[in-house]
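What follows is one structure encoded as structure tokens, with my remarks underneath.
Apart from one protein chain that is not included, each protein chain of the complex appears where it belongs.
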Amino acid sequence: MSSERDRPFVTDDTQVQTETRDARMTGGGADNRFNSKLREAFGSSPFILTKFDQFMNWVRGSSMFMLQFGIACCSIEMMHTYSVKHDLDRFAAGVPRASPRQADVIIVPGTIVSKFAPRMKRVYDQMPEPKFVVGMGSCTISGGPFQEGYNVIKGAEEVIPVDIHVPGCPPRPEALIYGVAKLQQRIAEGESSPVTVKPYELEQFDDLEQDEIVEKLADQIDEDDLVMRYNWADSP
Amino acid sequence: MSLEEPTPDDGAVETLPTGADEIAELLGDLVIDTETHVNAPGFVIRPDTVQETLRRLRDEAGFDHLSCVTAEEREDRYESIYHLTSFDDRQREVSVIVPTTKDDPVSESAAPVFRTADWHEREAYDLVGIDYDDHPDLRRILLPETWQGHPLSQNYDQDRPQIVTLDEWENPLAEDHREDEGDTMYINIGPHHPATHGVLHVKTVLDGEQVADVDPDIGYLHRCEEQMCQTKTYRHQIMPYPDRWDYASSGLLNEWAYARAAEDLNDIEVPEYAQIIRTMGSELCRIASHMLAVGTFALDVYGDFTAIFMYAMRDREKTQNILEDLTGQRMMFNYFRLGGVVWDLPEPRDEFFETVRDFLDDLPQALEEYHDLITGNEILQSRTIDTGVLPPEVAKSYGATGPVARGSGIDYDLRRDDPYGYYDELEWDVITEDGCDNFSRLLVRLREVEESAKIIEQCADLLEDWPEDEREIQANVPRTLKPDDDTEIYRAVEAAKGELGIYIRGDGTDKPGRFKIRSPCFSNLQTLPEMSTGEYIPDMVASLGSLDIVLGEVDR
Partner (left out) sequence: MVTPLQSQVLLPERIAGLLGLSGTIGQIVGGLLGAFIIANLLLVQTAVAGPWAKRKITAAFTDRIAVNRVGPFGLVVIVADAVRLLSKELVIPEGVDRPAYDLGPLLVPFSALLGFAVIPMGNGIHLADPETGLVFAFAASSIASLGLVMMGYGSNNKYSLLGGLRAIASNIAYEIPLVVTAASVVVFTGTLQMSEIVAQQTQPLLSIAGVTIPQWFAIVNPFAFVLFVVANLAEVGRNPFDVPEAPTEIVAGFQTEYSSVYFVLIYLGEFIHIFLGGAIAATLFLGGPAGPFLPGFVWFTIKIWAFYLFTQWARSAIPRVRIDQFLDIGWKGMLVLSFANLALTAIIVGVIA
């Protein structure tokens, strides 16, 4: 399994599903978000726990608080999705919370650039589990129209794991609602996306490999500072 | 304060030098060479005489508006171009070109003369790599501090690895920067904060509840728009990008900025019919954009997603529906083409006009509602009147334009002062308010919506009566556009947030050699420290809301 986790992108759909199921059944593995201590103690089959799991999945799929998080163009359409005509709250998913500690879902609405990626990673890390990510727009899929830019991260998946991608530039509010509804459906059915290994992680500066750029920056950056290293050449 | 007296030549407007020769005479031996830009005469000066030249132009020739600073790297030199114009007469323009050598690109800073040059030169340093002497605070502005190389310089390796720090992550009180006697507290507002309208980071020093110091830190949405445009062809490929600069639905206004510059550069004449469609679409965009501004300002002051925000969204929804009928998209229209628009009004035309008229008929009532809810509310008045004060001289020095300038009593609107499109044929007024505070800026936006509605109505009348066989939507434009080498142009339009200027240098190919965007929000945001130092946190937040910045345009 570990050899597969080193691959940046898993393209085989069935394999993704298999891995998700395996991860859920065996407890450990890539996705440990839904597995309770009880399940570890009782194993995966007892009736009560299965029902309880179903109930919990239903709960998580029926109601969610969103993080009030705007980045770029898509955030305007996201605001429209929350408000009058489209009213995402009909799906019990329209309560924007300003603090990441109280949010379940982060909608990533826009282009992520090098300066922002560490901050977004930080915000994501501050959210309590179980948390879900909706990538909104082409920029969160691949960098979209700005993919060739010197400063643009080639998709949100490079930084945080994404559960649902909503394509479009920007997606219409209807599309975002469909995306959120799909996410709720997936959660309610007990599927969540596998956590892929991300190329860009926050690290302490002195944990980085000693190479030319690290040496060059050594007197500017404190050893304990959190940094993100971008290897643009390896980016998709 | 380094601000000097405003131009002392109010009484002597006639004597201001306007022609290239007169300006050359004024500058005397400061000029070492002359160039001709499509929009203005260009004077080449030595890098150590920047301040003297600009000061002379400002004080003696009335060029009090440093619209933009373009930096670029040429084959044999670096160049900073200062695009100067005047708030009183926008059609007087002059470019000051400052070449520096490749080995030692140091040029004198213009920041002591025009405060707006501060950020513009930081951007030039950041992206191109020109050093500015005597600059108050020359560090990177858009890219992270630790970035290696200058991405718009010529031999920049885009594939080299980069390391970016995260220094806002720690938040212990123990690491507070306390002075000996003062009890100030340093606080990061943003980049993820409900009041920053996107990903702005404001480094704030608080003294109790009051703001002691503000330093807006931008670049969290620097999407390399200039690089993108430089790698695309004039004819079709650049047009989608302007939609994404100011993405708060002023897409068509932005497209017009590019269209205007590129059309003037390539001598393309736009048919009158297309101009009217452009004018109408743009004003619809302006309404949508101002609605968002009003809604989010209310959000900042009211503090929750409450009625005003939702009502503003409801009205935006209507304009977006009309724009969708017209262009086929809700936000990213890609509707303009060089030489016109991509298609005619949707069929059946009657139905479209009916939709537009219905919207215009409902608008006064909606505006009445806003005035009831917002501007008529005593609490809101006490929150916004006399807060975030921006005096006109300061606004001019920072190059503030658009509703921000007009809220400070500066009568400056490119639609009237440097007419383009069909504006000069229509009946409408430029709105100004003299309050200079947050309330004035809010009022300007609300009143501008009325003016835009007037323009749309007149356009709809004209379009409806336009003879069917004269509906020419596009001029005949060659498939590939290749402006001559070394033709340079700087053209601006009045976007929703202010003066949106484009500088293009043709290099003989079908792609621009340099494409520079002068974003109104970038200059407007610079005034934030001026407006909020010494005020309370809520006022700072309200001022930020009243500036109506869009980070996509600030960072580009």
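The first chain written gets the first letter, and so on, giving A and B; residue counts start at 1 in each chain.
Note that in this section contacts are C-beta pairs under 8 Å (C-beta built on N, C-alpha and C of every residue); 3 or more make two chains touch, one makes a residue touch a chain.
Given the structure is predicted, the values throughout are model-derived calculations rather than measurements.
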Subject >> Shown chains that the omitted chain touches within the full complex >> reply: A, B
Original post:
Any idea which of B:D48, B:D183, B:E269 or B:D304 touches the chain not displayed?
Top reply: B:D304
Subject >> Residue of B:E93, B:E263 or B:D539 in touch with the missing chain, whole complex considered >> reply: B:D539
Subject >> Residues from chain A at the interface with the omitted partner, ascending >> reply: 55-56, 58-60, 62-64, 83-84, 87, 89-92, 94-95, 97-99, 101-102, 104, 126, 128-130
Original post:
Tell me, which residues in chain B touch the chain that this view leaves out?
Top reply: 171-173, 185, 187, 193-195, 209, 298-307, 309-311, 314, 373, 377, 379-380, 382-383, 536-539, 541
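Methods note: only the chains that are shown with their structure count from here on.
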Original post:
Taking each chain's centre as the mean position of its Cα atoms, how many Å separate chain A from chain B?
Top reply: 34
Original post:
Touching chain A in the complex: which residues of chain B?
Top reply: 143-148, 151, 156, 158-169, 191-194, 197-199, 219-225, 227-228, 231, 240-241, 244, 247-249, 292, 305, 309-311, 313-314, 316-317, 320, 330-332, 551-552, 555
Subject >> Of chain A, residues touching chain B in the complex >> reply: 68-73, 75-77, 79-80, 82-85, 96, 98, 100, 110-111, 113-120, 122-123, 145-146, 148-152, 169-170, 172, 202, 205, 208, 211, 213-214, 216-217, 220-221, 225-233
